[in-house]
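Only one protein chain is missing; all other protein chains are in place.
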Amino acid sequence: MNIGFIGLGRMGAAMATRLLMAGHRVTVFNRTPAKASALVAKGATAAASIAEASRGDAVMTMLANDEAVEEVVLSKDGILAALPSGALHVSSSTISIALSERLTAAHSRAAQLFVAAPVFGRPEAVQAGQLFVVAAGEESAIKAATPIFEAIGQKTFTVSETPKAANLVKLSGNFLIATVIESLGEAMALVRKGGIDATRYVEILTSTLFNVPLYRTYGGLIADGKFEPAGFAAPLGQKDIRLTLAAAEALGVPLPMANILRDRFLTLLAHGCEHLDWSAIGQLAAKDAALAQE
Amino acid sequence: MNIGFIGLGRMGAAMATRLLMAGHRVTVFNRTPAKASALVAKGATAAASIAEASRGDAVMTMLANDEAVEEVVLSKDGILAALPSGALHVSSSTISIALSERLTAAHSRAAQLFVAAPVFGRPEAVQAGQLFVVAAGEESAIKAATPIFEAIGQKTFTVSETPKAANLVKLSGNFLIATVIESLGEAMALVRKGGIDATRYVEILTSTLFNVPLYRTYGGLIADGKFEPAGFAAPLGQKDIRLTLAAAEALGVPLPMANILRDRFLTLLAHGCEHLDWSAIGQLAAKDAALAQE
Amino acid sequence: MNIGFIGLGRMGAAMATRLLMAGHRVTVFNRTPAKASALVAKGATAAASIAEASRGDAVMTMLANDEAVEEVVLSKDGILAALPSGALHVSSSTISIALSERLTAAHSRAAQLFVAAPVFGRPEAVQAGQLFVVAAGEESAIKAATPIFEAIGQKTFTVSETPKAANLVKLSGNFLIATVIESLGEAMALVRKGGIDATRYVEILTSTLFNVPLYRTYGGLIADGKFEPAGFAAPLGQKDIRLTLAAAEALGVPLPMANILRDRFLTLLAHGCEHLDWSAIGQLAAKDAALAQE
Partner (left out) sequence: MNIGFIGLGRMGAAMATRLLMAGHRVTVFNRTPAKASALVAKGATAAASIAEASRGDAVMTMLANDEAVEEVVLSKDGILAALPSGALHVSSSTISIALSERLTAAHSRAAQLFVAAPVFGRPEAVQAGQLFVVAAGEESAIKAATPIFEAIGQKTFTVSETPKAANLVKLSGNFLIATVIESLGEAMALVRKGGIDATRYVEILTSTLFNVPLYRTYGGLIADGKFEPAGFAAPLGQKDIRLTLAAAEALGVPLPMANILRDRFLTLLAHGCEHLDWSAIGQLAAKDAALAQE
């Protein structure tokens, strides 16, 4: 397929590389052109504009937030205006339910196909072909996107014919990860104040009931107090909890744990910690308990 | 070793069986004598009293709560009075930090050895030799208990020379499991109201980031609304959160997520659900959102 | 002064009446023209359009929410386009901080004066001349608005030269009222389950420490379970808590009590109670405790 790719952060670059490895022709665009070079070296074509990257069979976007997606898709020179009728937009960014609805409506009016396809996995997982894709969209759009999904991930879960459902799954997933961070932060503050070594504690947890990388990774970061460099920066975590709460409000679902997470992120960011990894909320329970960082 | 075993619920019976299988001589006692018969059939000796089960090298207790442990250990005809000087008490019950301190002091005054050794695992795990033991106590006591630990579990984590530290790890572990239940309950209420099938959702989660039995088990129970028969009854869950909060208060550690769990259990029990599994708190987010059980 | 008045709900009508009583010439406009008739009978002039009501010395708005204010002020035929340079807009609606900022900037660009002047008090208080006004705006704008404030209320508190500060005070005030409702709901659930009569309890509270109409009114409504007709409907309460949380997020202030209120409103509205008074959140603690309505 002829595929445009817009948004070459660490995740996007890895995903575009997978598309190239699978034999697709890939045209890349990034606001910061330097990031395109590495992909060009691997066989991609550099586009001079969003429009230029939107003239193939499909265009894929992997951007930081709602504002970036609005700009790239809906602005005058954006994807919506350039994408041919019948062509496909695969949006993998973590965005709000409300924006997903607007994109769905806009692409529909333009007779373009649209799939929301957020992903679960870190950049290393993408490279190893271990990404998971959660997709939603009309059957024809999902069908058109299948070669893309096969190229970038190990498995795709189609959850609905309504694109926003996939975005909701992604937001809920990030919410669940954040609850893991907070719960570990609380449990570790408790046992540390009871005289137990935090690293030893994480070892016990992750050898037994919580024998899964997620707990090992975040437990280790909290035990070590190592929140730099940020794998996923705190403001992004805050954004995802905000979007989760907005979706929950629109759907009429109280989420008490999300409220706690919201307050943790506000506290963290109020103290000038926007450069830290989002797992840094895991140290706040210890601070409330007047524990010094180990 | 000559080992007494008191408390033959499902967990205790499985643990006593493992001791027999490892070649120890086991004398069992249970308030309800019928429960001892199955063990006698496997080679155990039935004791007519707590004291009679407390005259060997060691006595092990696996009881439901503080009240039962107080009664069995500290009453006039209890373990403390019968256990020989130098002999060992291994307490595997999930009890309060405060009671663990009292037991430690009492056994010390009586020149008896004492180890707190709560376990992680369900009865089936015990039978399969896959139990995990978290132990704390003085070095000599831990050493004396080692053959017991080797018989009942696959691995023992020694965390401290102070017994109550092991109880704290156990309470914190149950707190973490309860946070998993609640977080799944909230996430599933959210996605269900967004039109996503709960079972499909759990499949996605547990194929990806949460690929661990704990999430699979509880996610499945919540998706199915299947809270009977209770594997671990709601009042026991409430008790463990109460003990966690009590320990946290004594240590000066605020635990906002434990507060949410506390309220969930109170709501559940106020509505007459003491016969349900503790995972039934995972349906309360859906009720607040006015979702019918699937 | 020649004053336009837009938004003739119960509060707006009472405020416009006060302006007439003070001798001002008042031109009224309301989307539902019927509501203007009563004011015309008292001496007001009916305007056929927003623009027609915006050509005097000042125009005052008292509308339900951000959407209405945006429409009335910022749309093509709105106040901004019609108000003469140097004339004044007094906005008394409870709106978001973000919209208040936009209005401030827009009026400034148009060389118009702008004051945010939300009020505290119910319609009856307005009639009795007992309204309180919280005002913010540039000195010249406040000065121009002073005759209006003197006409509608008993006292005006000027809090800042930045209009949005007054909106923040209003939001925080409604947040405080909602905390009173929730705290009474919790306390009354507790004592009722302890066998104490709720009405008697409110009498004790409001004869002693809480001897103030606010507690008497809301305590009485909760004790009686009387949430209809709505004096201030639940969706408006939810809106104000949402705006409070949005302001708090923008300013970086965690508000744990506002989170509880947010969830209470979501629960209430999820159960189809949008027709009830916002004090109906005060019955949810009793429902969680499985208490029947008295």
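Order of writing sets the labels: A, B and C. Residues in every chain begin at 1.
Everything below uses one rule, namely that contacts are C-beta pairs under 8 Å (C-beta built on N, C-alpha and C of every residue); 3 or more make two chains touch, one makes a residue touch a chain.
Nothing here was measured: the structure is a model prediction, and the numbers come from that model.
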Taking the complete complex into account, which shown chains does the hidden chain touch? A, B, C
Which of C:Ala22, C:Ala110, C:Leu190 or C:Leu236 touches the chain that is not shown? C:Leu190
Tell me which of B:Ala116, B:Val253, B:Leu276 or B:Leu291 is the one touching the absent chain. B:Val253
Residue numbers in chain A that touch the chain omitted from display: 263, 266-267, 270-272, 288-290
For review purposes, identify every residue of chain B that touches the missing chain, sorted by number. 242, 248-249, 252-256, 259-260, 262-264, 266-267, 269-270
Pick out the residues on chain C that sit against the missing chain. 97, 120-121, 132, 134, 155, 157, 159-160, 162, 164-165, 168-169, 172-173, 175-177, 179-180, 182-184, 186-187, 189-191, 193-197, 200-201, 203-205, 207-212, 214, 244, 247-248, 251-258, 260, 285, 288-290
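Note that in this section only the chains that are shown with their structure count from here on.
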Since chain A and chain C are copies that touch, is their contact same (over half of the numbers shared) or different (under half)? same
Cα centre of chain A to Cα centre of chain B, whole Å, reads 37
If you average the CA atoms of chain B and of chain C, how many Å lie between those two points? 53
Rounded Å distance between chain A and chain C, as computed from the means of their C-alpha atoms: 39
Contacts with two or more other chains, residues of chain A listed in rising order: 248, 252-256, 260
